[in-house]
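The complex appears here minus one protein chain, its other protein chains still in place.
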Amino acid sequence: MFRRLHEADGKAVRLTVDGRPVAAREGDSVAAALLAAGIVVCRTTPVSGAARAPYCMMGACFECLVTIDGRGNRQACLVRAEPGMAVATQVGKRELGR
Amino acid sequence: MAGSERRDYDLAVIGGGLVGSAIAWGAARRGQRVAVLDEGDLAYRASRGNFALVWVQSKGLGMPEYAAWTKRSSDAWGGFADELRAATGYDVAFERPGGFHLCLSETELETRAAVLRRLHNQPHMVQYPYEILDHDALAKRLPEIGPAVMGASYCPLDGHCNSLRLLKALHAGMKSEGAAYLANRSVEYLERRAGEFSITSASGELRAGKVLLAAGNGNARLAAMVGLKAPVRPQRGQIIVTEKVRRFLDYPIATLRQTDEGSVLIGDSVEEAGFDDTVGLGVLSTMAARAVRMFPRLAALNVVRTWAALRVMTKDGFPIYDRSESAPGAFVATCHSGVTLAAGHALFLAPMLAAGALAPELAVFSARRFDVSQAA
Partner (left out) sequence: MSAAPPLKDAYELVVIGAGPAGLAAAALAATLGIDTVLFDEQPGPGGQIYRAISETPLRERRVLGEDYWHGSALVEPFRTSGAQYVPGASVWSVSRAREIGVSVGGAARLLQARHVILATGALERPCPIPGWTLPGVMTVGAAQILLKSSALAASGEVVLAGSGPLLWLLAAQYVRAGVAISAFLDTTPRGNLQAALPHLPAFLASAYFRKGLRLVREVKRRVRIVRNVAALAARGEGRLEAIVYRAADGVERQLAAEILLLHQGVVPNVNLANAIGCAHVWDERQLAFKPAVDEWGMSSIDGVAIAGDGAGISGAEAAEHRGRLAALDAAERLGRIDRVRRDRDAAPHRTSLRRAERGRAFLDALYRPAKAFRIPHDDVVVCRCEEVTARQVRESVELGCTGPNQMKAFLRCGMGPCQGRLCGLTVTELIAEARGVAPGEVGYYRLRPPIKPITLEELAGLPKTAAAVAAVER
């Protein structure tokens, strides 16, 4: 999907996605981390349940919505990956309190 | 479109909002040849900015006939929605689970209870049940309410719908009944001439046997041309819309509801701002703060949209239904509850217009009531 041009470079940032460990690198957005980890789908839509993934990477398309540390509908391309972050892909509508 | 335009209609409806289109659909179903004239894309259009409530409780203080008319429409709403779905295929998501008016202080609760008491004590007031609930009783039905909610009034007759789909369904319905929908036809002038009405817009002249003014705040200007009075003024209301969220609220609340699509709509504000339909952060903030006090878990939801719309408000807040004396065949219909009254307008008012006369029970809604109070 997306590969790192310089494999050994940069400090690793360890987070989890749906409970599974994922290694990003310092400076990645959460969206970049997902793509680098080969995670193809980040959510299904609230309208029809269609699979979606990051499209524009600049905060305009609102496709890269994921739950980060228990808070839903975060634009993954606008959030920097931090160590220990718990990212969850989303299914349909956001839940109250999440 | 121009090729199929007929010069002669039984009824020209000026205004394609919820009032105009409900009546146009009803009249077309009665065999009337109807034309609906509407403005362009950026018109004020209260029909695009309402709260979609089909609401009974607390209406009619000062005019019990309005309470009766409202209840009659509300009771007919389910059948109206069914007929619309059968005719157009559109489900307007009408639900009537009852509705709440939440109070965030003892004073608000006491005031609310007093208002409803006065309403129901009016002579000739139509009877229907309602309850005043304290926090604990309320929490059983609305488990998400926060500790700041003191209580509420509840009425089992209240409900809501998808009002945008309602407008679309009415437009589809009237079109399939052969009504002509003429957009970008802002009416400049109309007059009665040789037993019929001549209506002039930038696109030319149209003639009809009868005319109904349903142009919202535009009625004030048009009314005088055909011997009617429509003393209405714009009254701004602002609304907040959140992102879609899983269903947590099964009842409409007077100032907050969850749509069938999942978004949460938050109102309710009243400002005398003339024709200014821009939003203001202070009002939006106040509404948001109340909403979060009512339902604390809404706090983290994203606001994706806001808007302001101009209600069409009469001096006493009650509708005007009138027939012109000096220009027989000219009518006016205006109200600020175009959603609640849509059933009444389509099922009861439209046949009256088709027949060319308003029923006596609507005489109380004539604009002549404003003359009386001025003389007094």
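For the reader, a short list of remarks on this structure follows.
Should a chain be cited, it is by its letter among A and B, assigned in written order, with residues numbered from 1 in that chain.
The rule we apply is simple: contacts are C-beta pairs under 8 Å (C-beta built on N, C-alpha and C of every residue); 3 or more make two chains touch, one makes a residue touch a chain.
Bear in mind that the values here come from a model prediction, so they are computed numbers and not experimental data.
Note on the undisplayed chain: of the listed residues B:Gly227, B:Gly280, B:Pro328 or B:Pro351, the one touching it is B:Gly280. The residue from B:Gln57, B:Ser201, B:Ser269 or B:Thr314 that touches the chain not shown here is B:Ser269. When the full complex is taken into account, the listed residue touching the unshown chain is B:Thr242, out of B:Asn217, B:Thr242, B:Gln258 or B:Thr334. Touch with the chain omitted from the figure is made, among B:Ser58, B:Ser203 or B:Asn302, by B:Asn302.
Looking at chain B, the residues touching the absent chain are 16, 38, 40-42, 45, 47-48, 164, 167-168, 171-172, 175, 181, 183-184, 240-243, 261, 266, 268-271, 278-292, 298-308. Against the chain not displayed here, chain A makes contact via residues 1-6, 9-10, 25, 27-29, 32, 35-36, 40-42, 45, 47-48, 50-63, 77-78, 80.
Here, only the chains that are shown with their structure count from here on.
Chain contact summary for the complex, chain B toward chain A: residues 144, 243-246, 248, 261-262, 297-298, 300-302. Listing the residues of chain A that touch chain B in their complex gives 46-47, 71, 73, 92-97.
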